[in-house]
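This is the structure, below, for whatever I ask next.
One protein chain omitted, others in place.
Moving on to subunit A:
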Amino acid sequence: MTDHERYEAVVVGCGPGGAAAAANLARNGVETLVLERGVDAGSKNVSGGLIYAEESAPYTIDGLFPDFREEASERPVTENYIHNVAGDKVKTFDIGDLHHHDTAWADSVLRRRMDSWLARRVHELTRETGGGLLTEVHVTGLLREKGEIVGVTCEELDPIEADIVVAADGVNSELARDAGLMDWEDPDEWFQGVKAVAEMDPDVVDERFDIDEDEGEAHLFSGDLFDGVRGGGFLYTNEASLSIGTVFHLDSIAEERAEPQELLDSLLTHPLMAQWLGDDYHEVEYSAKLVPDSKKAALTAPHQDRLVVVGDAAGQMQAQGPIIKGMNHAVTAGALAAEAFADARSRGDPHRAGEFYEKKLHDEGVMDKLRPTSYRAVGKIGELGPIDGVANAVAESAVGRFGVRAAEGLVERAYNSPTLVSMIPDTKLPYVTLPTILGEELGERVTDENHVQPPELDDRIGDLTYDVGDPHIELVDNSFEASGTAVTACPVSAKDFGGGCYRDEMVQTNGHEEHLVSLDTQPCVECGTCAVVADTDWEHPAGGKGVEFEQG
């Protein structure tokens, strides 16, 4: 086993977590190899996407990569609003205080542009250490010797040994699952997001949002416009486009048999959107991704042997009330993992990096942001059935409605409290009931007419770029009971739609009828939804194969 190729560090994935780890490893003089499965970094990556730089964080993306904001991000977010929607009535709160709390800056980003820029810097930095960055390499799992993790196995390369393996391979991490740290089991640990990027001339963006070219806005949406599915919508301004999307609890999407693309369309066609989308809606990309809910999914000990796990792969995605923070934590975690390895190596014991990394996550306060004590104490109780029922009833009663009217200022202040929002339970109350009441009781009627006609699903699929390889997902149980939810929950499948990944059919066999599900992975956007809601063997496609996002 000694003839394997060897690097001091192997980083898998070149999103913000992998890039931060690689940059910090390189700065510490560690020979670092970065392996990315896309044709280009960012071609597999999707986010909402706002990236935050927190004042309290030990690392920020622009600290590690000077010029990041000039070269790789879209617009700074200078204003942030939440819209509580009830039919055509809307009550808007300014949540600028929550947005600016602990925020050095926050920018909107498109991941293809951002990650691709990061990757060029990463290649330059790691090249100096004797390593570098390679694209189109699919890391399939962990290389073990006598049961211990010593490196990685790849589809396109022979196995590689390393003193540290940084798994920054995203929400669908094959490495975290190979190590047994993550699974595909519980829908309630995940959100699913879908997004449309709509082209818009920079001048038109400035005019419609009444902002300057160096300003940007974030708008969040909740209430009754999503058929009772728990979650919300967002709209972010980019330089020359808008990112509009929806994020829902995956268990809620599954239970309600909701069609994610239709929920996105509900947002796109709401009268409130007319002022921003105008009559010239031109969608350039439809995308989707799973989002871990760090409150439940963040690994408290994200390491094993020589493996450390960072970013989405380790469940490090914080929903701070309506504000989603993921990339900033991935950056911090990646940089801390690198720091941990440098410390461990200088003590002559490089294989203790994981242990040091875990300690740093706690000491730097990252873990408490990801798994807040306040949520464990309060929020979880709110999720118990009887209490949620009572709370919903009270909120909907005349008393609750009176309270909302009387305490308008208080509610807006509550939305802006980082402590209060971190306690929000994952129930209908905060996502649907309360915003709807706010809209009904306090909202103003929107009279604009929305003329947006979102593209059909087959056009959305048709507009994406694919280099189709061998099927990468295997349907293990094709009965409707086991895997039928995928037909609706998969963002590129729909009931009675033949051009998607999943479809269901009644099949006559030996005199009785069976309700079965079939799978065609060709239009797959690699979000991982079906791995959770259906019975599948889920892997990434080979290096360079599968979907290629141009916006992300």
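Observations, loosely collected:
FYI, contacts are C-beta pairs under 8 Å (C-beta built on N, C-alpha and C of every residue); 3 or more make two chains touch, one makes a residue touch a chain; residues count from 1.
The criterion applied here is as follows: contacts and distances are computed from a predicted model.
Within the choices "Monovalent cation/H+ antiporter subunit D family protein", "Metal ABC transporter permease", "Molybdate/tungstate import ATP-binding protein WtpC" or "Electron transfer flavoprotein subunit beta/FixA family protein", the name that UniProt assigns to the complex's undisplayed chain is "Electron transfer flavoprotein subunit beta/FixA family protein". In the complete assembly, the contact with the undisplayed chain comes from A:I160, out of A:L64, A:L143 or A:I160. When you scan A:L33, A:I149, A:A167 or A:A297 for touch with the missing chain, the hit is A:L33. Of the candidate positions A:L134, A:I211 or A:A482, contact with the hidden chain is made by A:L134. Contact with the omitted chain, checked across A:E5, A:D349, A:E514 or A:D537, is made by A:E5.
Mapped onto subunit A, contacts with the missing chain fall at residues 5, 7, 33, 35, 127, 131-132, 134, 137, 156-158, 160.
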